[in-house]
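I have a structure here, written as structure tokens, and I will follow up with some questions on it.
What you see is the complex with one protein chain gone and the rest in place.
Up next is subunit A:
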């Protein structure tokens, strides 16, 4: 495949079968390898679409500064696109995100502003909104509420999946900004009768949630519950266990949030087997495991890894 530039090579990722983890001939699991995007994550798609939409809308002009709350992947994707298109980027991220992500962002020329770990990404969003109000010339693309985020998946990720696997019955992805699920979900619902759209959300330990009040829950503006069929809450332990199974059984080296999506995919597959129904379950490999090596997720016993992951954001 040949492209005019790196930016033009976003998307068109492989869909690979998981012969060892699929429960039967009739119930199969497929991985959409989004780590094969230029900066190694699914976020290259929404980052590019949000920037190009802002250019079309006249919000972004050469030399502009982009501001974004992000725990990493979106920032890395924006940093690459911003560098190639001549914009400055400032990322607001929780202080407990991995060191690899910070180094990658700095490599691509982004500036990082840390927000307190206790508030997670909700706090990063709050800090970024405050900075945007103080600096009206900065452009906040705001992935949690920008329709170009879900449009990128409606226009690219969804059509790719349907073209490669017309018999798809389930789509499973992590629930963060909700852009992937909203975009692919809407696209598939228009074309595949009774398709099931399944969210896998991280269930963090109480150390992460401990300081927060239950009614502070942040719901991204993009979220529309009607697009979803169901929602899984996946513990750090289950996400880690599945991440390792994916590597051991199928050779796929993925980040920890992918383990959570696989856990939900296997849950839906088990239900299909029990109901005697055929299924082609597609789940998203959002990124590779490289950026999480320092978290200790891949070393020692599961219990040790789970302990090391306690208090860290892994999705």
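The criterion applied here is as follows: a contact is a pair of C-beta atoms (placed from the backbone, for glycine too) under 8 Å apart; a residue touches a chain by one contact, two chains touch by 3 or more; residues count from 1.
The rule is short, and it goes like this: contacts and distances are computed from a predicted model.
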item: Among "Phosphate transport system permease protein PstA", "Amino acid/amide ABC transporter ATP-binding protein 1 (HAAT family)", "Cytochrome b6" or "Molybdopterin synthase sulfur carrier subunit", UniProt-listed name of the chain not shown; value: "Molybdopterin synthase sulfur carrier subunit"
item: Option touching the unshown chain, where A:39, A:74, A:152 or A:169 are the choices; value: A:74
item: Identified contact with the non-displayed chain, of A:234, A:254, A:281 or A:297; value: A:234
item: Option from A:28, A:43, A:170 or A:291 whose C-beta touches the chain left out; value: A:43
item: Touching residues on subunit A - with respect to the absent chain; value: 43, 70-74, 94, 120-122, 124, 143, 174-178, 201-204, 206, 209, 212, 214-220, 228-235, 238, 263-264, 267, 313, 315
